[in-house]
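Okay, here's the structure, questions in a sec.
With one protein chain withheld, the remaining protein chains of the complex are depicted in position.
So, subunit A:
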Amino acid sequence: MSAEFELTRNITIGQYLPTASVVHRLDPRFKLGAFVILILAIAICDTYVGNLFALAICIWMFQISKIPLHYGISGIKPAIPFIMILAIMQLLFYGEVVNGGTVYLKYGFITITSESVRLVIVSAIRFVEVIFLSSVLTLSTSTTELTHGMERLLGPLEKVKFPVHAFALIITIAVRFVPTFAMEMEKMMKAQASRGADFGTGEWWRIIQRTKDMFPIIIPLFNVALSRAEDLILAMEARCYTPGAARTRYTQYKAVGKDYVALIVSIVISAVMLAIPW
């Protein structure tokens, strides 16, 4: 019960592990680019060997970024029951839909084919790969670096009138306010609980009750957020912040050899992953 009030402790956003490895020192623009390429390749790749290869690469990335593997595994643990249920559902009801492949079992409406087995195994491995990859990215890059890198990467979009700087600012504000709102929410939950409201104690099947319990938290949360937004608007306008004005930057990035190497390596890995035919 008491654990449910400790919101701030569970917020792992922007969790950063400074091990000063070569991955940490990469230019964030190139790191993000490599990450996007690998994620796309994983999303497309649907072969057994290709995905095993990708899994090996993900584990290797933990090695070179000197991050203990259990950081990645802890992201998978809570998901295991969901993966199991979904895998069983796909296995039982998917055979009819996927074309091709040999039929292993046909009993009533249940059809299991080699294609549906492959779908189940590949989507489970793919899930692990994406968790590993995104943990490496967020653990080796601070949120500031991430937003800066993203802003630079999206830079060319300025040409088509996409407000890149404003967009990066929005992300920064959002990430900055998460812990603040977590504290506000904790306060509100404690305030409501001390007046006798109980949430999280209802039995799980009483869905309507548990949903109703959320309203006294969610609605004030929006109100607190919006009044904080008003304060921030006032503060920014008082300091003459002008969206879209030309501005200089505090941090400058300069790509060196290892950044290009990282990008090329990720392209090669993706190409190999997609080229493996089994």
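The criterion applied here is as follows: contacts are C-beta pairs under 8 Å (C-beta built on N, C-alpha and C of every residue); 3 or more make two chains touch, one makes a residue touch a chain; residues count from 1.
The criterion applied here is as follows: contacts and distances are computed from a predicted model.
The listed choices are "Succinate dehydrogenase cytochrome b subunit", "Autoinducer 2 import system permease protein LsrD", "NADH-quinone oxidoreductase subunit M" or "ECF transporter S component"; the UniProt protein name belonging to the chain that is not shown reads "ECF transporter S component". The chain not shown here is touched by just one of A:49, A:105 or A:234, and that residue is A:234.
Within the full complex, the residue among A:71, A:181 or A:253 touching the omitted chain is A:181.
Of A:130, A:154, A:193 or A:267, it is A:130 that touches the chain left out of the display.
Touching the omitted chain from subunit A are residues 7, 10-13, 39, 43, 78-79, 82-83, 85-86, 89-90, 93-94, 96-98, 119, 123-124, 126-127, 130-131, 134, 138, 161, 163, 166-167, 169-178, 180-182, 185, 204-205, 207, 210-211, 214-215, 217-219, 221-223, 225-234, 236-237, 241-244.
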